[in-house]
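Taking it in order: structure first as structure tokens, then the write-up.
All protein chains but one are shown in place.
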Amino acid sequence: MSTFIQTLFVGLRLGSIYALVALGYTMVYGIIRLINFAHGDFIMVGGYTMIFTVPAVLALGLPAWAAVIAAIAVCALVGMGTELIAYRPVRKKGTKMTALITAIAMSLLLENLAQAIPAIGPNPKVASQIFTAGGISFAGVTLEYTTLLTIVISAIVMVVLFQFTQRTKLGRAMRCVSEDKEAATLMGINVNHTILATFAIGSGLAAVAALMYMAQYPKIYTTMGSLLGLKAFVSAVLGGIGIIPGAVLGGIVIGLVESFTTSYVSSSMADAFVFLILIVVLVLKPAGILGKNVGEKV
Amino acid sequence: MKQNKTMQGYLLNTVVIVVLFAAFQMLTAAYGGSGSFKLVIAPCLWQCCYLIILAASLNLVLGFLGQLSLGHCGFMAIGAYTAALLSLACERSEVFKNANDPVYLVIIFACILAAGVLSALVGLLVGIPALRLKGDYLAIITLGFGMIIVNIINNLPFCGQDGLALGSASASLYKNGLGFGSKSKVTFLWVALLTTIVCMTMMFMFIRSKYGRCIRAIRDDEIAASASGINTSFYKVMTFAYSAFFAGVAGALYACANATLSTSSFAFTNGGILNSTFIVVMVVLGGMGSLTGSVVAAVVMFLVNYQIKNGAWVALLPASVQGVFQYPMLVYAILLIIIIVFRPKGIFGAYEFSLRNLPADLKASRARKAAEKAERKEAGAHV
Partner (left out) sequence: MSEAVKTPVLETKKLGITFGGLKAVQDFNIRIYQGELVGLIGPNGAGKTTVFNLLTGVYVPTEGTVLLNGVPLNGKKPHQFVAAGVARTFQNIRLFKQMSVIDNVKAAFTKDISYNLLDATLRTPKFWKTEKEMTEKAMDLLAICHLEDKADILASSLPYGQQRKLEIARALATDMKVLLLDEPAAGMNPTETAELLECINTIRDRFGVAILLIEHDMSLVMNVCERIQVIDYGQTIASGLPEEIANNPKVIAAYLGE
């Protein structure tokens, strides 16, 4: 029983990290119908930013997690840069497939660019302690503060984000652009600015996810985002891409599947299970759990 | 009339290929023993061979069928492991004693064929559910399948340390089966070349038949294709499996050319030359919808990759550029973005090189350039 509860919480923690990253994927996909393969690498960017800023933050007498502010800023800039340099020109000229290939190229670019920067290099770096060590024990189960904080912070971020898209002017603009770009333009919405803002917010979320991830797994390396990003993307697709609650649901499901497979089946097969679930869902309900199937107009 | 011309083209191509192949055999016989041939040229040719097959086979799906598949290396992994395990099994059961055994040659070809067939079967299994989806979803589901394939191979006990015996998954699969040393690479170089020629011919014949017409129709407009009586799901799955066949063959050649085999080289997240993304780069570079473009791109990309890593001229460059060259994938990523931004269909687009048409094409291109120049001049005069 204690193993079960432990596994459950590990799954929830993993799931909330996936959900945070999945939100970024979903927001960008919702608005420009593009799988932003580079999104996983924004986590890496956030991770390294924190590695370099934590000492400065501590020197100022602030808690280590305050470094996330710098990470959010850097990630948002990188996200917007990606959109401006690569995605926007390709969107104007190319097809859906060329856009997708560009996204893959951006991902490769970020990973390898990071390696080529001497201060980063190919070897992993270890982050310092982010949250207070220790945890709460009850009934033979120890729940680390990190785990609890991760779950709580993620939940807060998601609620705030959902309210943001529903209540604010920018949030409404985002929803308009994702429904119909031309109509949004006619209604006086600056489509390009809205897309840029979406990239900034999505990438900022990746920085928050990076904080959560580092708190648990302090090893940071240049390709850390690729598998994490893939699984988060799987979460987004699973829940129904483009739908914010879907991303959260998908993230939690994937997190639980992974932690339960690791505990009860085999740790080396966990990834295979994650992708197997994706395949089953896509085949049975291609639009995801919460998505609606939309046929092509003839 | 038209068919006669096509026949002429085939004849010309066959003659050129046979002559080149024969010349190559003579060269190998003459210089095979020399150090640079043995240590540099032969291994490079092996790599070029499987890269060519790999790029061309992905082009069938990406360029001609118009579907982005990101799991291509999974099929290559299946091919590589099939060939390696099969040859190892033959060796363990003493079907052949050593590489001089005449049976050995039969076994090599059997391994290559088996690798292709098994990959094609898995391609069929993957393709049936996957190809119900399109675009982004297809990309991600093939990516998922690619990861699962590699993950499964990784967890198969007999793919580990001691090959067919129990053991943990590790780099060194085979000892004496395939996995040629530098001497065998020279001896069996013709096998790689012949396999490549046969595979490329098969792909060309596929494209220039009703199959090619069908899948290009599906690429251009799937709804119109089915309204023209084309069974789109059938031809999509078939092309996918056919492409997987060649990826498997490429995998078998890879297994021959490398002394170790590790699943990590086929993983999507792998940063090396063999990941599925790199193949996408080659296909895009060569032009989506141009098989000859894929051949050229595979060779060029290989040479660039090789030169960046081993070229003497690299030492002459400023240290900062050399630093960038340590990460060839960085260079490719930038290259890919530039190509995609400026030429969304790849450098050659759907243009196919042809020996028969080459003089005419060159002439046309020169005429077009001259016309453009004249036009510019005229426009200038008007201003």
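Just so it is clear, A and B label the chains in written order, and each chain counts residues from 1 on its own.
Methods note: a residue touches a chain if its C-beta (ideal position, glycine included) is under 8 Å from a C-beta of that chain, and two chains touch if they have at least 3 such contacts.
Computed from a predicted model, the values in this text were never measured in an experiment.
Here the missing chain is touched by one residue of B:V106, B:L156 or B:I223, and it is B:I223. From the options B:K5, B:K97, B:K210 or B:R366, the residue with contact to the unseen chain in the full assembly is B:K210. Between the chain not shown and the residues B:Q8, B:N231 or B:N357, the one that touches is B:N231. Residues 2-3, 10, 201-202, 205-206, 209-211, 213-214, 216-217, 219-221, 223-232, 289, 350 are the ones on chain B that touch the missing chain.
In the analysis below, only the chains that are shown with their structure count from here on.
Averaged C-alpha coordinates give centres for chain A and chain B that are 33 Å from one another. The touching residues of chain A, counted against chain B in their complex, run 29, 33-35, 85-86, 89-90, 93-98, 100-102, 104-106, 108-109, 111-113, 115-116, 118, 223, 226-227, 230, 233-234, 237, 266, 268-269, 271-272, 275-276, 278-279, 282-283, 286, 296, 298. Of all residues in chain B, those touching chain A in their complex are 62, 66, 68, 70, 129-130, 132-133, 135-137, 139-141, 143-145, 147-148, 151-152, 154-155, 223, 268-269, 271, 277, 280-281, 284, 323-324, 326-327, 329-330, 332-334, 336-337, 340-341, 344-345.
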